[in-house]
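Only one protein chain is missing; all other protein chains are in place.
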């Protein structure tokens, strides 16, 4: 299934929104960590893994998912959260550890939960696969609609959980899709140094599931490939591995200088926001003016969200003792 | 490489030796656990996983390995230990928890170690793969001869460790062979119910390693397949998965009634000791008389070993406190 | 109509599972060897036939995978019961237990519930070697976010299983293999069997059971060691006229520190028995919990009877040496009491 013009505009809008958000976070991140850089300082502390360059992996896949479907993301969750439609205010506030954030500050950048969006993420590599497949299992058992999708990086495909969950997805014919965003790096280790074969989608053959590789970080190609995987999932044909060639434009986390990435590789990295904009304009789907409107619209929403976060209060220290158990009072 | 007549006789002798040992263990196992069956009772206590039916997987592969090579086995280790040439006396004694056993009673049936045979085994599924691949890595780093082989069941190929180690074996081009004894069952779960694809050897493609499937539990076929894997390992071509179709004749552990195995499947199970004997006799490699001599020779060695175990003393309770650390005194 | 039935721990727990499965379609079980085999320790005996393979789901040997799946199913509103057989296997799925299932509720600030039960079989004493005899309770109880249940008798097993399945929290339900009373481990421990009502009933988490009252010495045990304490107490009573109070916390998370403290306040003496490795474990926690309130309640040094930090040897005499048996408890008690 090819995306309509409206869908393409929406995807463009989504990647811009995600990019604007990440740009503002990046700015804020470094603003108050000087003169001695300290992860613990500033309005946005801790490690931040931005989605710069990988936005199409989310923007191209999410249009196929409804609110009955479930998503698990990983340590690099901003593009997934934003393209899933999470509220920017609550997202920004969570990154700042504010009371108004999705988890009232308990989760942070790597632990964003929105139960209404059936969205969660976590910081342990490949950890999101099991829960996603488990939701798929639950839906299948209850003969209920809803598929499940997990997002992760190419390096995560060498974690044991990948193997175990994909095999179970195959055995139980689950409505589940494992999306692999191949940015060629797991922190500082290149795919070649960590992965015995070229294409993780070919590992689908080990699990009796469908595998597809999208060789360019392009919203349209991703949209089409995802439609095939989603069709399979919804029609009872089982699980897929969807592997997307993408680019990690700003290093593993904020502060990573990428000294280990060969110059030629850096030079060859494509910026999807520019590429897709040019493509849509050249194909007459979007005018320069519309594109600018989208950018300024998203910029202002992001600015407002950041401001919301900044203006929000911190939780009380004693809030740490709330919601420890659902039913047990210790 | 095809086995010579002498090698074939030796393999026959090995499978007989292993079978005789397991038969005597089985006998002893139940002899003193009545009237109320209790795993903790008797001269051989605990769970015992016998090798009945799987002997060729060890007998056909071990002839290619020297004392420079390293072997890790699993929870079903008797045939591996015996075909590797471990001392029957010490083996029997270890199973009885006697002071004269390989580990002076600390290890037991699932933890037999013989450093001179570079042999170890353990009870956690797929746990032996990492250490074997690690020895292979060490040998490669030191440019030292010696390959490493791990033995396990087909159900172990669904454990995350399998994936992680095989991928590393591929990435580092290790002189390592993973032997999968496919007896179609992991305790009570059939391969079909647990494994998304038919052949685990095909998973080799996920790791850039060599994969081979031996479709019959025959010492000669296994010998030949192993020679190809060993050649690759010794000549720097890297790792292999060698999958062997075999039969678990006596259930998962002693006491398992195999109620869950379909009758037709039980009926179709081949007994390698009978099959191979008939084959060698019909091909003129062995006479009936020679075969009988081999059996009685092995029987008497096994009997002597069992007697050695029975006659050996138990360790002192306080021996539990010995060899806790190599260098630390607590 | 309630008949007087004496059940084993395994059967009592299974009865609760059965009732919940019959009455709540969101409850299902998954794990290795549950469908046709009924669970390695009989926890699912007969359930396969009763509920079919879709609700009693056999899994591959992929513990990280299936605990991950169960967590997802629980997040989606199901109530999975995961059978892990040996607690020794937590090593291959510790992350799924402590970093995944045990963290969602808190990190999501209560948005995401994980109403899941993880069933484990712990303990040794039957010569099954170092990787099939461990207790490992502390490695689980140490981590926040889960409830840890350790029934010692059939009555508690059933009530706590009902509570576990109905709980909206992630509950680790740790059975002890010899306490369970499964066939292959010989005659069931007499004191583990109880008259069990037909009807479902629940037992609250965090409320200790005072197994017997006494005045001279408090013993705290969990699961198997409760019975070692009972045996030791009988001998101390009959041979030395010592009156022992025995506390069974029943759940180690949350731990009923009040009950333990109150008892020690009365007796002045504390012995803690645990099958797990001693250091950084249950025994230290119990002792610290008492003395951090008030060390003056102790009239002499408290005593720990646990595994002396050794990997578990296979051989019978050595394994018996490391187990916290009634013999060791009697011996240590006598020293404590100056007998």
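Lettered A, B and C in written order, each chain numbered from 1.
By definition in this document, contacts are C-beta pairs under 8 Å (C-beta built on N, C-alpha and C of every residue); 3 or more make two chains touch, one makes a residue touch a chain.
Here the structure is a predicted model, which means the values were calculated and not measured.
Within the entire complex, contacts from the absent chain reach the displayed chains A, B, C. Which of C:21, C:78 or C:138 touches the hidden chain is settled by the complete complex: it is C:138.
Residue-wise, the contact with the chain that is not shown comes from B:103, picked out of B:44, B:83, B:103 or B:261.
Listed residues A:18, A:159 or A:217: the one in touch with the omitted chain is A:159. When the full complex is taken into account, the listed residue touching the unshown chain is C:92, out of C:12, C:27, C:44 or C:92. From the options B:137, B:205 or B:258, the residue with contact to the unseen chain in the full assembly is B:137. Although one chain is not drawn, its touching partners on subunit C can still be listed: residues 64, 88-92, 94-99, 102-103, 106-107, 130-131, 138-139, 141-145, 253, 255, 276-277, 279-285, 287-289, 291-295, 298, 300-304, 309-311.
Where subunit A meets the omitted chain, the residues involved are 36-41, 45-47, 97-98, 101, 103-111, 122-126, 155-156, 158-161, 186-189, 193-195, 255, 259-260, 314-321, 324, 330. Counting the whole complex, the residues of subunit B in touch with the unshown chain are 70, 72, 102-104, 106-107, 111, 113-115, 120, 122, 124, 127, 129-139, 141-142, 148, 160-161, 163-165, 167-168, 171, 322-328, 330.
Operating definition for what follows: only the chains that are shown with their structure count from here on.
Distance from subunit B peaks, on a Cα-centroid basis, for A.
With centres set at the average Cα position, the gap from subunit A to subunit B is 45 Å. Between the CA-based centres of subunit A and subunit C the separation comes to 40 Å, rounded to the whole angstrom.
Across the assembly, subunit C contributes 59-60, 62, 64-65 as residues in contact with two or more other chains. Of all residues in subunit A, those touching 2 or more other chains are 160-161, 163-164, 167, 171, listed in ascending order.
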